[in-house]
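The complex is shown incomplete by one protein chain, all other protein chains being positioned as in the whole.
Entry: chain A
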């Protein structure tokens, strides 16, 4: 339980169904400020108050070290490599559904339940992960690295609900978290400024902004602050269409920019993904399915071909805009999430794009 409305309602629903529910709060990050205030303390207090409303026991567990080693180190390394990491995917893989799951099991639990918007379906002895009913809240994108073994022990009590219903249930039960604001962004950064946060951990190296034709367009504050397709914060004025990040060169410390949302340099035809996880068995040969390249994006039709070393080649049916190395590509067959991987290379025509970092 995070102290948010979703996990609060998840606990409530399970309790109502007659499960023996134990609330566990996980502390992964310490953001104690100069006044001794730490968001985890406030969030845990919300967990405590909700659990008291539900009359269930509650505990806290600390995974700061594991989070630092498995998630935050990865996060920094990806930025150092000029990529855009997805710490939520890694957190689910390494912490919530690994270290935390093991912790729950060591306490004698039969299942681990979370407030994610996703569903688990037992289908002929195998466990599948389905999208949450609420298309706008579906979180399977972030859960793409879960395995069937994990799903067997997992419950998502909110998967069949819309977010509005969840809020309504919380309000009907007068839960203290009923009107609490949803957390936004990356959990360890919270409400803070992303640039300020990142600059505390990685030295920023300002450099030149150029078009791919080599025309200088100004200065950038450090390549790590920019992601492919980004419009904000470039500070390029002048006539014509707005400017976008189309790529970066780590070697030359140059940020490539291009004009127009539909700039041709932002488009590609395929990608190579690594660390691919298939939740259930998929065909050995090439197969067609849909994919998301970002959270909350509509699905696109793709053809997936397995390669060696857990990599896949993903060919787009229609060219895609602003595919970003480091982000997750997640595959679906209808409502079923097949799994996903990390975007490594971007392909246009016959070639790998060499300007995307």
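FYI, a contact is a pair of C-beta atoms (placed from the backbone, for glycine too) under 8 Å apart; a residue touches a chain by one contact, two chains touch by 3 or more; residues count from 1.
Everything below uses one rule, namely that contacts and distances are computed from a predicted model.
S.K.: Identify the UniProt protein name of the omitted chain, choosing among "Extracellular solute-binding protein", "cysteine desulfurase", "Sensory transduction protein RegX3" or "ABC transporter permease".
M.R.: "cysteine desulfurase"
S.K.: Which of these touches the unseen chain: A:59, A:111 or A:355?
M.R.: Result: among the candidates, A:59 touches the missing chain.
S.K.: Just name the one of A:103, A:153, A:168 or A:306 that touches the chain not displayed here.
M.R.: From the options A:103, A:153, A:168 or A:306, the contact with the absent chain belongs to A:103.
S.K.: Who touches the missing chain here, A:30, A:152 or A:216?
M.R.: A:30
S.K.: For review purposes, identify every residue of chain A that touches the missing chain, sorted by number.
M.R.: Interface with the chain not displayed, on the chain A side: 22, 25-27, 30, 38, 40-41, 43-45, 57, 59-62, 64, 103, 106-108.
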